[in-house]
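All remarks here apply to the structure that follows.
Only one protein chain is missing from this complex, and each of the others stays in its spot.
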Amino acid sequence: MDSIVTVRALRKVYHVPEREAGVVSAVASLFNRKTREVVAVDSIYFDLPPGEVVGFLGPNGAGKTTTLKMLSGLLYPTSGEALVLGHYPWRRERKFLQQITLVMGQRTQLWWDIPVIDSFEMYRAIYEIPHKQYRHTLDELTELLELAPLLRKPVRNLSLGERMKCEFAAALLHRPRVLFLDEPTIGLDVTMQARIRAFIKEYNQRYGSTVLLTSHYMADVEALCKRVIVIHHGTILYDGDLLGLVHRFSPEKTIVVELREGSFDLSHFGRVIEQDGARVVLRVSKDDTPRITSQLLANLPVLDLTVEDPPIEEVIGQVFAQQEVA
Amino acid sequence: MKRLFDIYYSYMKIVIAMQLQYRASLLIWAFSSLVWVLIPLVVWVTVAKSQGGQVGSYSSGDFAAYFIALLIVEQTTFTWVIWEMGERIRSGQLSPKLLRPIHPIHEDVAWNISYKAITFALILPSALLIGWAFHAEFHPHVWHIVVFFPSLISAFLMRFVMEWTIGLVGFWVTRTSAINQIYSTLFLFLSGQMTPLSLLPRPLEMLANILPFKWAVAFPTELVLGRLTPTQVLLGFAIQASWLLVSLIAFRFIWRLGISRYSAVGA
Partner (left out) sequence: MRYARLLGTFFRIGLMSELQYRANFFVQAFQSLVGLLTGLGGLAIVFGQTDNLDGWLPEELLAVLGVYILIGGIVGLIVRPSLERFMEDVRQGTLDFALTKPLDSQVYVSTRQLEIWRLFDVGLGIVVIIIALVQIGDSVGTYQAISFGIVLFSGSVIVYSFLLSLATLAFWFIRVENLLVIFESMYQAGRWPVTIYPQPLRAALTFLVPVAFAVTVPAQALTGKITWQLLVGAILLSIALLLFSRWFWHQGIRHYSGASA
């Protein structure tokens, strides 16, 4: 049992009731339930070795959250198999639940009206954490997440960012071996997002827990994940490292040229993305890049020139766009 | 077992502190419970007056004692979980509870007990005051009081498991308020809350015997008033135990059914 998470042919199909507008259809639907099949997750396969931080990337409705819910035991799969730490998640065995955690971006697992520290106390009891270990873990988390000023406040008095920090702490009090994080940075401001990312990275390095993170923020994935699983319409489009993703799906490079003066028309060199006076951004195919670069340098008064990969968002966007067409 | 005890202890400590923050609401709730018992008390005492002081086996003082005892029994056994469960399921608030390595019912029990622990300080003196004001006639034997406590405990367990299970109908029905209302109304008439069951028309009285409601409310009440023979007391305990067993079986079965539906449809 090398992998912490093993997923084989995992499939989830929802039956969504379908009904047209109008009174007659409403009455008719009482007698004849018409449902439509929606395949949320379509027979996916992957393995997660221990200690890895994997990003699950995809647009809304791609199947990320559904997969996460199946792996944490909240949903039954329609068919297929998944093993997490050697357990079938949906059996919700106590030993299994004590070793995992699920953090959901918008939903709170803390008790609303009581001080944060009291919610932590409740979790200590629920997860049977020995007192000494609890104190130790709490101190570490308080330090890592800067929780000291927040502990005595009731959850309802916290800002979203403060609450997310406390959610994380609560989720990690029992030192789970597997972390499922569903859109953990959604709705947070930029500084807080960076803080949370730094925390997750630090935590993973210190404790070696396996992390499966879903997001539609590229920055989350870029900061944390060496491995990315791209999912769309319930299928896995790509499973590998981040760089490979760019190389595989984007055969183009971006050239940013700053000219000494004047406005030139560079459209015969490549696709002009932006033109702001003397600054031009070009898109050229990867193979042509060396040739075009030397041409630009030779023929134009170039002040500065950089060659970049296109932003990953665009790459992903294109991947999904291609899928739509297909 | 130690684990459960530990969990309940932590829960209750925290929940009691929290409920004390909302003292005003607690007071209002406790006050409402008093009003709720006071009204039928006054009505039946009035009926007794207009009937020359006695209705069935109840004198004016007997009615007062009945409703005071009823107040105590209600306070010990009531739950409000059927009114919350539907919303909890619908809004997905149930999901975080499913991720924890403990059954969600324990949290509700802890809340329930915590609330009662606090409000009892108000209810008990009020009960005594009302009893004195209405000249309640209460002549218990010691052993009535002694046997009262276990009857309360089993009544509480029975009622809690039953109502928690009924709340699970929220897994299948979105609008649970109608079902809750039917349940509450049946309970009101057939448990002894509105009137001592011996004053009901015969067919209703017989119906009350075969339904569980009476055994959670009227049974302990009549027991502590000394209105039951030892045989009746033993029989009552046996029936309580049977209903508790039935409720537990239904609870496990319906919970499993409900969870698989919840997990299939979407958490």
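A and B label the chains in the order they appear, each numbered from 1.
Convention: a residue touches a chain if its C-beta (ideal position, glycine included) is under 8 Å from a C-beta of that chain, and two chains touch if they have at least 3 such contacts.
None of these values were measured; they are calculated from a predicted model.
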item	value
Displayed partners of the chain not shown (whole complex)	B
Residue of B:14, B:73, B:161 or B:194 touching the missing chain in the full complex	B:194
Contact with the hidden chain (one of B:51, B:93, B:209 or B:232)	B:51
Of B:1, B:178 or B:210, the residue in touch with the unshown chain	B:178
Interface with the undisplayed chain - residues on chain B	24-25, 27-28, 31-32, 35-36, 38-39, 42-44, 46-47, 49-51, 55-56, 133, 175, 177-178, 181-182, 185, 188-189, 194-195, 199-201
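Definition applied: only the chains that are shown with their structure count from here on.
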item	value
For chain A paired with chain B, centre-to-centre distance based on mean C-alpha positions, whole Å	47
Residues of chain B touching chain A in the complex	3, 6-7, 9-11, 13-14, 17-18, 21, 92, 95-96, 98-102, 260, 263-267
Footprint of chain B on chain A - complex, ascending	14, 69, 72-76, 90, 92, 94, 97-98, 100-102, 107-109, 111, 113-114, 118, 121-122, 124-128
